[in-house]
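Just one protein chain is left out here, and the rest sit where they should.
By letter and in written order, the chains are A, B and C; residue numbering begins at 1 in each of them.
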Amino acid sequence: MSVVTLAQALNGGLDLALEKDPNVVLLGEDIGRTGGVFRITDGLREKYGEDRVFDTPVAESGIVGAALGMAIAGLKPVAEIQFLGFSYPAYDQIINHVARMRNRSAHRFTVPMVIRIPFGGGIGAAEHHSESTESIYAHVPGLKVVVPSTPADAKGLLLAAIEDPDPVLLLEPIRLYRAVKEEVDEGDYTTPIGPIRVERSGDDITLFSWGAMMKETRAAAAVLEDDGVSVEVIDIRTLSPLDRDGIAASVEKTGRAVIIHEAPLTAGFGGEIAAVLAERALYSLKAPVRRVTGWDTVFPLKRSESHYLPGVDRIVHAARDILEG
Amino acid sequence: MSVVTLAQALNGGLDLALEKDPNVVLLGEDIGRTGGVFRITDGLREKYGEDRVFDTPVAESGIVGAALGMAIAGLKPVAEIQFLGFSYPAYDQIINHVARMRNRSAHRFTVPMVIRIPFGGGIGAAEHHSESTESIYAHVPGLKVVVPSTPADAKGLLLAAIEDPDPVLLLEPIRLYRAVKEEVDEGDYTTPIGPIRVERSGDDITLFSWGAMMKETRAAAAVLEDDGVSVEVIDIRTLSPLDRDGIAASVEKTGRAVIIHEAPLTAGFGGEIAAVLAERALYSLKAPVRRVTGWDTVFPLKRSESHYLPGVDRIVHAARDILEG
Amino acid sequence: MFSLVNPDGTVRDRLPISIEETKSLYADMVESRVYDHKSMALQRQGRIATYAPFEGQEGAQIGAAAALRSDDWVAGTYRDAALMWKAGYPWDLMVLGRTGDERGGAPPEGVNVLPACLTVGGHMIHAVGLAWAEKLKGSDRIAFTSFGDGATSEGDFHEAMNFAAVYELPVVFFCQNNQFAISYPRSEQTRSQSIAAKAEGYGMPGVQVDGNDVIGVLTTVTEAVAGAREGEGPSFIEAITYRMGPHTTADDPDRYRDDTDAEDWAAKDPLLRVRLLLEKAGGWSPEWQAELESTAGERIEEAVATAEAVAEPTVGEMIGRVFAQPTDALLAQLAEAEE
Partner (left out) sequence: MFSLVNPDGTVRDRLPISIEETKSLYADMVESRVYDHKSMALQRQGRIATYAPFEGQEGAQIGAAAALRSDDWVAGTYRDAALMWKAGYPWDLMVLGRTGDERGGAPPEGVNVLPACLTVGGHMIHAVGLAWAEKLKGSDRIAFTSFGDGATSEGDFHEAMNFAAVYELPVVFFCQNNQFAISYPRSEQTRSQSIAAKAEGYGMPGVQVDGNDVIGVLTTVTEAVAGAREGEGPSFIEAITYRMGPHTTADDPDRYRDDTDAEDWAAKDPLLRVRLLLEKAGGWSPEWQAELESTAGERIEEAVATAEAVAEPTVGEMIGRVFAQPTDALLAQLAEAEE
């Protein structure tokens, strides 16, 4: 056990995967010589060599498509895309090929690969560097989508993704890379893909979130607890396949729900969770479901970031609204 | 007035737009010489010339990106992508550029363009030819998304899209191109982008759908009416911006909702509508909301199509469930 | 443009293969054409979905596939049925796929032919990844990818070519320039003098070959494959050919091309010239032709029968194909579907 950041936990997980399985290879822009723009692959090219950790030309579709070919031929590629805003040129390869090769070939050719992508805003980054378009990936049949919010989950979900016989998209919350530290097992372990994580158990209201917004969600929960509200905080953690039972069970207990995400509201993943509640927990709902999300605008530049990002206040406000309502 | 199919209505709308505005140009694969794979642009190259109707190389990102440049420079391009399954190579241009140029340039450079794409299954087509990934587009801030299900709306929404000062994605239901006929005004008119269309008014339950699934939805409504149920049928028609007031108002009246779409369930656009109901109409809901959608699988080939496509039976079944429930 | 056999069956240069081998290639082309015609008929009868015929391209496809080793990787398109078959993909699975059944996408173990790619340009980069893996594993298996003239306009073509060159991978890029991308003529697809000339921009050798000359294609691809296998990296081949039929059964070529063109190309038919060559060499007779056709016809009929005898696919199979193991969420959907 050692106390590490989310970034370090990912680096440790990749190190371990490269060490234990010679078929694991990493590829992406600037991941070798510089260890990636966020240094998640730091030191791995030096340690495992140029034939395990590849710097690539600037070509996202190429990276993903080549990784797909590698996976079919028996390797376990872990591809990095620098930011979620640069993943779109690869969207075609992901939805039309990576996620479908198993179906198209009736299980004959399979694609055990991982795509790692830093995502989310809040660091005053330039345009395209703050995307949270997880819902466009969660909608893709044949692709699993996981989003850790803690160092331990980051490593565990990464290792589970690498072990998975199917393609997994791992979205890494940029804002949390170095913002949180916790004890992480140095050994080999996996965090199961699928189940939500009940981070804090409570009776009056459930706050659902994932990725970087877990930070504000936790903070909002603390404020509400100070008010004497018993708050359940759920880290969705896997967007696809979604743990609908877990989601419904929580609200059957608490009767109230606020869903928090950074992406724009419309067709964001929060809609899916609200829909699960409207379908499965309607009779338990004591108040309307609330979504606290980014506005339906482009993620803004630094000076307007605070106008966009759902803050603790908005979450608390929404929660109080439905607690009192 | 003349009685035309949805395909003919679109052709007539394009003809009219080309005629009245010299800045309107069309571009896309095979839209000129052959009039497009669905013949929606039939005859227009002959009529307006090679400098108004362009056949292009096979390059979707190029088509959309070039149209964006044209729009900035004062033209009104209408780009066609052959099938929604081939739009993904252009997703980056659409989300990162077409939908953001206004924001990036603080209104200085604007993108009045239309992207037309046939979508949906049910005709036993080959892989990638039956996509219904409208939710990945509805999630894009700065892009409007419209989906007609009738000939009159097809023409009206097309003309509204061409007039719109911002980019509009027009999704054309393949299955309905030639399946429905109705009287369509031969003149110049627009159907407003935004408001839902209440196709049939009722008191006991609302069926929400759009595009090709309106056909099954109508049929299901007829079955239910035969049972004595008073059914409201709503054609969402514009996915973005979404008419949340119209959606909520209907269910405030009926108390019950079934949402029908062809896309896979998870993170499909139905989630957004269910969420609106859970937020705005909770206290009116007499029964859980139901979504009748495609499964979370790849859209299958012909022999399995009936396993996938939500049919009249499933809709009726879901409706009865919540009517009795 | 490299060529060994002229349209009239005369030979430009010493042939690298025997008459027996030539006869075998001819037989394969005949069988392919029988399949192609049968498929057109099946489509008209509503027994298979939209079909993309390859008539006229048998020389390119059979010649190329004949140059591959049985365990090499192959990634081709919807129009590559002859190529895929020659590379080991059974006819019956091809037919099964075209009846609208995903199970047709699973060639037997040992046959490393990916199911046909339907997104134009999407699969070339898969071949690159396959070759990359083989290189890393130290195997001498190569990856071969086939695509059309239209596909060279897609961004993915560019990225695939570049990756293959940058990592010096054993990939053979094989473009069947059949003069059209649906209705769009090669002359407008690119202003490059030739498609082969594009290779240079990637630091890769690029050659043109007469795609209707099965022996010329075989020779050219054999050389490219040998180079790739021996570690010389990727190469690019443009096979000049012509699609004699429509783009697909849903297409009407009269809208965009001249009959005279089609007639010119008919004279360059890839089967015809080999037949003329064999005739001169005493290796062809009407009886043999009839025998070839009837054997091929029987095989294809059998393949069709096999495909059509496959039981209806179930909803469980569809849902079961999403992941290695269906997730709980999918199992719940399956239960609902089976209700």
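To be clear about the criterion, a residue touches a chain if its C-beta (ideal position, glycine included) is under 8 Å from a C-beta of that chain, and two chains touch if they have at least 3 such contacts.
Only a predicted model underlies this, so the values are computations on that prediction, with no experimental measurement involved.
May I ask you to name the displayed chains that the omitted chain touches in the full complex?
By the stated touch criterion, the chain not on view contacts A, B, C.
Just to verify: which one of B:6, B:26 or B:67 makes contact with the chain not shown?
Within the whole complex, the residue contacting the unshown chain is B:67.
Consider the whole complex, including the chain that is not shown, and state which of B:92, B:172, B:216 or B:262 touches that chain.
B:92
Of the residues C:4, C:106, C:166 or C:334, I need the one that contacts the missing chain.
If we include the chain that is not displayed, C:166 is the one touching it.
Which of C:8, C:200 or C:264 touches the chain that is not shown?
Answer from the full complex: C:200 touches the omitted chain.
Out of A:125, A:231 or A:315, which touches the unshown chain?
Counting the whole complex, the residue in contact with the absent chain is A:125.
Quickly run down the residues of subunit A that touch the omitted chain.
Within subunit A, the residues that touch the unshown chain are 29-30, 32-35, 37, 55-62, 85-86, 89, 124-129, 265-266, 295-298, 300-305, 307-308, 317.
In the full complex, which residues of subunit C touch the absent chain?
153-159, 162, 165-166, 168, 188-193, 197-204
Residue by residue, what part of subunit B touches the chain that was omitted?
25, 51, 54, 56-57, 59, 61-62, 65-75, 77, 89, 92-93, 96-97, 101-110, 141-142, 144, 165-166, 194, 241-242, 244-245
Here is the rule we use: only the chains that are shown with their structure count from here on.
If you average the CA coordinates per chain, which chain's centre is most distant from that of subunit B?
Centroid comparison gives C as the farthest chain from subunit B.
Using the average of all C-alpha atoms in each chain as its centre, how far is it in Å between subunit A and subunit B?
The answer is 30 Å.
Find the geometric centre of each of subunit B and subunit C from their Cα atoms only, then give the gap between the two centres in Å, rounded to an integer.
Each chain's C-alpha centroid was found; their separation is 36 Å.
Let me have the rounded angstrom distance from the C-alpha centre of subunit A over to the C-alpha centre of subunit C, please.
Between these chains, centre-to-centre, one finds 40 Å.
Would you give the residues of subunit C that are in contact with at least 2 other chains, written as numbers and ranges?
Residues 102, 119, 155-156, 321-322, 329-330 of subunit C each touch two or more of the other chains.
Mind pulling the residue numbers of subunit A that touch at least two other chains?
61, 89, 92, 96, 103-104, 141-142, 241-242
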